[in-house]
Structure formats: C-alpha cells, structure tokens
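The next block holds one structure in the form of structure tokens; read it before the comments.
A single protein chain has been omitted; all remaining protein chains appear in their positions.
On to subunit A.
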Amino acid sequence: MVRTMILSMMTVFWGQPLMAQEIRLEEKASVNQVYNKAVEAENALSLNDLDIESGYVLYQTEINTDAESEELELENVRDYAVVYVDGKVQGSLTDKSKKLAIKANPGKHLLQFYVENIGRITYGPEITDNSKGIFGTITLDGNDLQDWKMIPLTVRNYPLKDLVFEQRSVNDSPGFYKGHFEHNLSGNKYLNMTGWGMGEVWLNQKYLGSYWEEEKQQSILIPSEDLKPGKNELVIFELKNNQQKKISLSPTPVFK
C-alpha cells in the first residue's frame, strides 16, 4: 500500500480561450512562373545530378496507357512526390510508399511528379547514398518510363512581388495562394496549417516557414513584429493541393 503523507500545494491552471481568425485565400499564381531551365535526360536524374542542394523539382514525361488503371512504381522517392496526370492529382509518394495506381483513359497523357527533398539521410543503410529526388527505374505496368524533363522550381527565394495572381478557379495544379486579413492585435500568433498538404508560407512578402501534413506539428509561428496593424498579406505555396480555401490563426501551437 502506498500513501502520500504531506500534500504539496495545489497549482491551478486556467485554460486560454481559443479564438480562431479565418483567412480566405482567393487568388492564385500558377506554378509555371517559378520554373527554371529544364534539363532533359533519358532517365530521371537525382537532385544531386541536377546540382540542386534542396528544394522542389518537377519531373515530367509523356505516358501511353492501355488500361484505365495502371500501376506506377518508382525505385527511389526522396523524399516526397505529388503525382499529377494531365494536371489532376493522383496521389502522393514517399520512400515508404512507392506504388500508385494511375487512373486515366487509355491513350497519351502527361505524367508529372512535383518532388520535395526534406533533408539529408544521416544514418542507416542508405547513409552513403545521399541522392535526393527521383532516380532509378520508374515503371508503368512494368514498362520503363523514359525521356524525362526535369524542371527545378525556385520557391523559397522567389521574389513574390513578381508573381502574377489571378482570381482562383477550380484547378488541381500546385501553386501560390494569396489572401488578406485584418490584424486585430488580439495576439494571434500561430498559423494553423491543418488540412493543407505540403508547402511554404510568406507573410507580408517575408518568409514565414514550411509545413507538411505528415508532421505532428501543424502550425507556424508568426513573430509578433511581422504582423502589421491593419491589412496583412498571406501567400502559401502548396504542392499537393488539398483544395483548401481558407486558413486560420491560433493563439497556441497546433499539434496533431
């Protein structure tokens, strides 16, 4: 039997009221504005071979399908790829999940992978192979896919003021989303990214941070000095495009 003889003083915590402020993102800038010069090669080249340390690359090729559903299989996905066929999202791939059924009418289609490298491998059997991006064989129903075009994307350092935004329309492709909100000085500090896929965020043209739905951490701190009294501009680069139309501010960090 166990007994506690002398009780310690009790501490009472008061919870903070949660008030979320919503921001609608109604404008979009197309991703092709941040394309760099394409590199063409028979096989997909790793980021290392493209001389890219980190960031986003679009890999694309033309496919010819015979059936309504064909299995796409990649040898290496480092670290995250969103798969598009003719501009429609088919799903996403990681190095732990490298197969995906491609659903399209038989015929010619444009297959695109938007790829992001999350970080270097620092341990484990792959440690000496620090290649990033997509490389090795890529097959569709067992047939090798060749003749790839690799287009590096400048995302994090792209001058946002040069992007051309338009009123948002229904469109699957990755892109930059823009919205505005009034800051009411109520001390909101965290951008709640819940529901968004993967990407990066800027506030008033200043880089704010990155997010990924697979992480437990789902919020990005907004330093109070970065919030302007009055109108603030938010830009989100979204790779996967979960069709989110709005986002909210939270007074506390958000974790899954």
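We adopt the following convention: a residue touches a chain if its C-beta (ideal position, glycine included) is under 8 Å from a C-beta of that chain, and two chains touch if they have at least 3 such contacts; residues count from 1.
Note that contacts and distances are computed from a predicted model.
The complex includes a chain that is not drawn, and of the options "Heme chaperone HemW", "Glycosyl hydrolase family 2", "Protein translocase subunit SecD" or "Peptide/nickel transport system permease protein" the UniProt name matching it is "Glycosyl hydrolase family 2".
When the omitted chain is restored, the residue from A:62, A:75, A:182 or A:215 that touches it is A:215.
Not every partner is drawn; the one left out touches subunit A at residues 1-8, 48, 119, 122-124, 127-128, 130, 156, 190, 207-211, 215-217, 219-221, 223, 253, 255.
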